[in-house]
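Removed: one protein chain of the complex. Kept in place: all other protein chains.
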């Protein structure tokens, strides 16, 4: 249960007081504002604020005075053109601010996307909550045998049970000791900035994260991808749904050109041309390595 | 006259259709939205959108669920603390989008602030307007004799008149030739991407510029400074007024700690300590160069 | 003639004093150091410094203690893998510093690549040289009739002659007036920061530009592309040759996956699958717009 009654009450209050504004507004995003979308066992994603909409992308691309929209159809065409030709700056004119609760090991991957603004809950200043990510049984996988940085089949039986037991017991003990060390009950109490070092990477942290739409798309392309670790992918997928409600034309173009698209090398393009002309191309005659050829076959079906 | 009747009509239309929103809104900024604030002879600054307010800075600093505000007084104190201790990330949680019309030589200085999003009117794609910055007579100054990158006293009489005449005549002729070269009347017409090279740096361009509050403050500290070139300083000053209406507490802290503040070296602090203790300190005994000592005297009055 | 005898002498002196270093060195880059590669009529690109080599990319990817190289073949394979899967951070571990002389209108495009360090020659502080880009007759093209931001066929005869005459005469006159205005001969002399506004966008400026290899590749992909304006493309092409000598494996991967590669949409991939299966696909049945289809045909030959 990620939110306490007090937190829910605070959110409800914020949601009950609309104000008039002359800015671009998107009803679909207003419906998301402040609400917590659950992710994993204790995490969430909440939209705190947003700037711009599909029309704002076009307005900036045209550097226009008014709304810059001739018609929704024109805008969609322009947005697809901009996405196709890597004209990224108009997408930077939209901005979103999220409040995210996430395990520390996910936060460590996430923060590698540098072009964003972040305020993280400070464990130097404050005491962390006793909340740890414990994977559901259907997400406890073995190390992949083909991909050094991936996971393979599900663990089962005793092995799976032991993993769960370790994760739970170690988290609990680490947090018990954390509390004991910082306690000022009959002792001085260890500094919080030191005590936190005892906490494992599945503890939850939270932050405000603000990013422009171009950089968000870059994040989503990498993190909503099938190769991303499951625990960050579920956040990316939740954000994808939100973005689809916010800037439907831009999201549509992103889905077509980035998420569902593929980047082909000069060698791969040459192979396609040969195939189209009727030649039978194999890995041996393709000029590609085995790994590349496997990926290429995945693309051309 | 920066805006045509059509442009004014477009702006009026945008200003006449308020929408309800649950986001943080600032009445003082709503009053600015879309309006053109005149700068120089043909330039302007217009607020296109904004995200956040003083409370949003505190909310992010506290990573809080609700509005994060206990009281306006608490917020002001927190904001001053954050500014004083260079905790810059909460200020990054506010964002502003401006439409600016400005001479190219000002744009060239402005763009050196890299942490911002920009869409500039494209002279490859479109035809530039016949609008040039011609300084008012009270802003035609001689080269400074003490500062290699500054200006000194006013030019007068014939010399001033000749400068104005050159600027006007050369702009006019350059634009006439620009138009002639791209004309497709009885000829092919030179590519716009080539023809633009004939236009001088006092021609006006325009762009959408989006920046977070922390980086905007950095820009304003450098460009609203007395040492900044007059032609960019007037833009910075206009933006300062807008920011004061948007985030009054943050702007107040910025004025006290940055705009009106000073950065003292270890040597300068040592001199102050000696002076406070009653010692008479001169440039010779200060350990400072003549230039530094002059600046130091400016600070301690 | 971009370099004066004094400048050439300074460069020669720098080139005559090798020092021992323990850092990664690349003989191919040492041969480039400080030499001016001519670009356009007065411009150049000079390598001032570089950091890293192909092995440094692999060393960082592996976070290894030693040189991190098992064999050149392994390194090439790893580099291709990193490039194919958009693992960009190891490429950021190489850095290059260039001295570039370029027309202002080219500099204005170039500077839009924000993730780089720049020191530009200051026309507030110093006096610009009398050097202007005047296109060679074979680069004076008409506006493209199909691409709003491109150029079409060559201008010829009288029209071409008039363009050249305008560019030359206007540059000369603008510079004459610039010199006259700043002159302190019998007058006060206009401030340089003001006088520069009279100079057209084909005047040459120069800067030191420092960038990491990942961001340089991004720059080269966009600016060495056939759609880039000729006047910036020639700089990009010159830099491509330098990079090929610096990090041959990385440059090879860049050529295959980026320069010569293509980004296909989900729709385009679906069409390829249909074609491979023997279906005849036309624009009408492709699901693509005419513009997209034209680009798609370009890819599959």
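As written, the chains take the letters A, B and C, and residue 1 is the first residue of each chain.
Just so it is clear, a residue touches a chain if its C-beta (ideal position, glycine included) is under 8 Å from a C-beta of that chain, and two chains touch if they have at least 3 such contacts.
The shown structure was predicted, so the numbers you read here are calculated from the model rather than taken from an experiment.
Colleague: If the hidden chain were put back, which of C:117, C:147 or C:172 would touch it?
Modeller: C:117
Colleague: Taking the entire complex into account, which one of A:46, A:62 or A:196 touches the absent chain?
Modeller: A:196
Colleague: Which is it among C:105, C:133, C:166 or C:207 that touches the chain not included here?
Modeller: Of the listed residues, the one touching the omitted chain is C:207.
Colleague: On chain B, what residues meet the omitted chain?
Modeller: 77, 80-81, 84, 86, 89, 112, 222, 255-257, 259-269, 272-273, 275-276, 289, 291-292, 295, 299-301
Colleague: Considering the whole complex, not just the chains shown, which residues of chain C touch the missing one?
Modeller: Those residues of chain C that touch the unshown chain are 3, 7, 10-11, 13-15, 17-25, 30, 33-34, 48-52, 56, 59-61, 63, 65-67, 89-90, 92-93, 95, 97, 99, 117-121, 206-208, 210, 212.
Colleague: Tell me which stretches of chain A touch the chain missing from the display.
Modeller: 103-105, 108, 111-112, 114-115, 118, 122, 124-125, 133, 135, 140-144, 148-153, 155, 159, 162-163, 166-167, 170, 173-174, 177, 180-182, 184, 187-194, 196-202, 229
Just so we're on the same page, only the chains that are shown with their structure count from here on.
Colleague: What's the rotation angle, in degrees and to the nearest 5, for a C-alpha fit of chain A onto chain B?
Modeller: Angle of the fitting rotation, chain A to chain B: 180 degrees.
Colleague: Report same or different for the chain B and chain C interface, where same means the shared residue numbers exceed half of all residue numbers found there.
Modeller: Same, since over half the interface numbering is common to both chains.
Colleague: Using each chain's Cα centroid, which is most distant from the centroid of chain B?
Modeller: With centres defined by C-alpha atoms, farthest from chain B sits A.
Colleague: Taking each chain's centre as the mean of its CA atoms, how far is chain A from chain B in angstrom?
Modeller: Each chain's C-alpha centroid was found; their separation is 34 Å.
Colleague: At what distance in angstrom does the C-alpha mean of chain C lie from that of chain B?
Modeller: Chain centres of chain B and chain C, defined by C-alpha means, are spaced 29 Å apart.
Colleague: Where in chain A do residues touch two or more of the other chains?
Modeller: Those would be 89.
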